[in-house]
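Please read the structure below before turning to the comments.
For this depiction, one protein chain was excluded, whereas all remaining protein chains were kept in their positions.
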Amino acid sequence: MDRVGIVLISHSSKIAEGLKELISQVITNIPVITAGGTEENDIGTSIDKIMEAIHRADYGKGVILFYDIGSAKMNAEMAIEMAEPAEVMLSEAPLVEGAYVGAVESGMGKSLQEVYDAVEKAF
Amino acid sequence: MDRVGIVLISHSSKIAEGLKELISQVITNIPVITAGGTEENDIGTSIDKIMEAIHRADYGKGVILFYDIGSAKMNAEMAIEMAEPAEVMLSEAPLVEGAYVGAVESGMGKSLQEVYDAVEKAF
Amino acid sequence: MELHVKDIIQWLEKTNEKIQLNKDYLTALDQAVGDSDHGINMSRGFHEVVNQVKTKDYTTVSDVLKDTAMILMSKVGGASGPLFGTAFLRFSMGVKGIDPINQDAFTKGLEDALAGIMQRGKATTGEKTMVDVWSPVVNYFKVTTNVQADEVTQTAKQAMEQTKEIMATKGRASYFKEKSIGHIDPGAASSFYIFEALSEVIKGEG
Partner (left out) sequence: MELHVKDIIQWLEKTNEKIQLNKDYLTALDQAVGDSDHGINMSRGFHEVVNQVKTKDYTTVSDVLKDTAMILMSKVGGASGPLFGTAFLRFSMGVKGIDPINQDAFTKGLEDALAGIMQRGKATTGEKTMVDVWSPVVNYFKVTTNVQADEVTQTAKQAMEQTKEIMATKGRASYFKEKSIGHIDPGAASSFYIFEALSEVIKGEG
């Protein structure tokens, strides 16, 4: 899987999983990893889950992260700092709509920067 | 429940349900109704589900609809045309982020137009 | 050309046969530039249309088309649901009070249907959608005094094949941008089956 990885960070594990299903219907040749909910799968986010997702989504072409609201961003930023040396970018685009665009772009073999730029451009 | 109703339209029933949970953690005094997936709960949307959700979300103060991608919008528009006489507005804001803002605004007792405007302004 | 209730039902049945036969092909087309469900969507929708339409006694073409519209809307599931649903609904309204329908009435119905699709989808020609099949077929009906069955098929077929060359700017295929070029649009293909079925009905009736 020589493709940019996608990490879906949501306060809700259901949102992250549903979004993964939505994407997988269209794109199957890229890593899409969820990081939804707290460690107990309650509403919230988990730095550990995000870090693990980054590692699992990283096949050498980098990883782009999408998050939903507020504090998910801080946890994502912390996870990125701690998840070196993976090449990671954090998208500010809306979770569902942004990740869908990002997945299509990654599926077309684009680089991390290209995926990031295409998503930015779309919103 | 003298509040503007919120309808969450997603191609994925899991996304719609997870988002409802996310919102319900913060706002409990408003109608939040999901319309996720097809009739068989596959990935897709259903005009009938949306129409029913509009009716269930309508407590006389109107209903605001949020949708995720592409064809959900067309189904939402059809449902609105057929769901008269409910007072309904369709938001173009991103599903998760938009619905969260909309729910908070509705919870504060705002009118349909005020909720809609606040969501628009936030994106 | 003079179409009665039974002809319209035959049209729907023939469309259904073609769609069931080509369900996997339509899904494969949708796999290239979409979410691999167009065959499933259309098969579910038309199967239900034929099932329900057979069991009722209709006195007007308009009523058959109206039921078709409502069933497609609620059963198809994807973008093609509201689009074909709107098409048949407008068609139904366009031929209301006319029975049987002659070429003029049918042309009027088709025109209204196309207008409905374009309005619902906010789409025009050249966007790699079903509009690119409906539009030339409607045009053929408008400019031809005596519609020929084979010409209907041929117009639709050529139009469908030309969608290959277009870059999608509407619907899910539009996410693929340049990569959408080189593939037939799934909704264009199912629209072709609709018109191929129509052509067979015209031929039988002619």
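Note that the chains are named A, B and C in the order they appear, and that numbering of residues resets to 1 at the start of each chain.
The rule is short, and it goes like this: a residue touches a chain if its C-beta (ideal position, glycine included) is under 8 Å from a C-beta of that chain, and two chains touch if they have at least 3 such contacts.
Only a predicted model underlies this, so the values are computations on that prediction, with no experimental measurement involved.
Asker: Touched by the hidden chain, which of the shown chains?
Answerer: A, B
Asker: With respect to the chain omitted from the figure, which of A:Val4, A:Val26 or A:Ile43 is a touching residue?
Answerer: Within the whole complex, the residue contacting the unshown chain is A:Ile43.
Asker: Write the list of subunit A residues that the hidden chain touches.
Answerer: Touching the chain left out of view, subunit A contributes residues 38-39, 42-48, 69-71, 74-75, 77-78.
Asker: Given the full complex, what residues of subunit B touch the hidden partner chain?
Answerer: 25-26, 100-101, 104, 108
The rule is simple: only the chains that are shown with their structure count from here on.
Asker: Using Cα averages as centroids, what's the distance between subunit B and subunit C in whole Å?
Answerer: Once rounded, the distance between the two centres reads 31 Å.
Asker: Using Cα averages as centroids, what's the distance between subunit A and subunit C in whole Å?
Answerer: Roughly 39 Å separates the two chain centres.
Asker: With centres defined as the mean C-alpha position, give me the subunit A-subunit B separation in Å.
Answerer: 25
Asker: What residues in subunit B touch two or more of the other chains?
Answerer: If we look for residues of subunit B contacting two or more partner chains, we find 43, 69.
Asker: Can you list the residues of subunit C that touch 2 or more other chains?
Answerer: In subunit C, the residues touching two or more other chains are 35, 37, 172.
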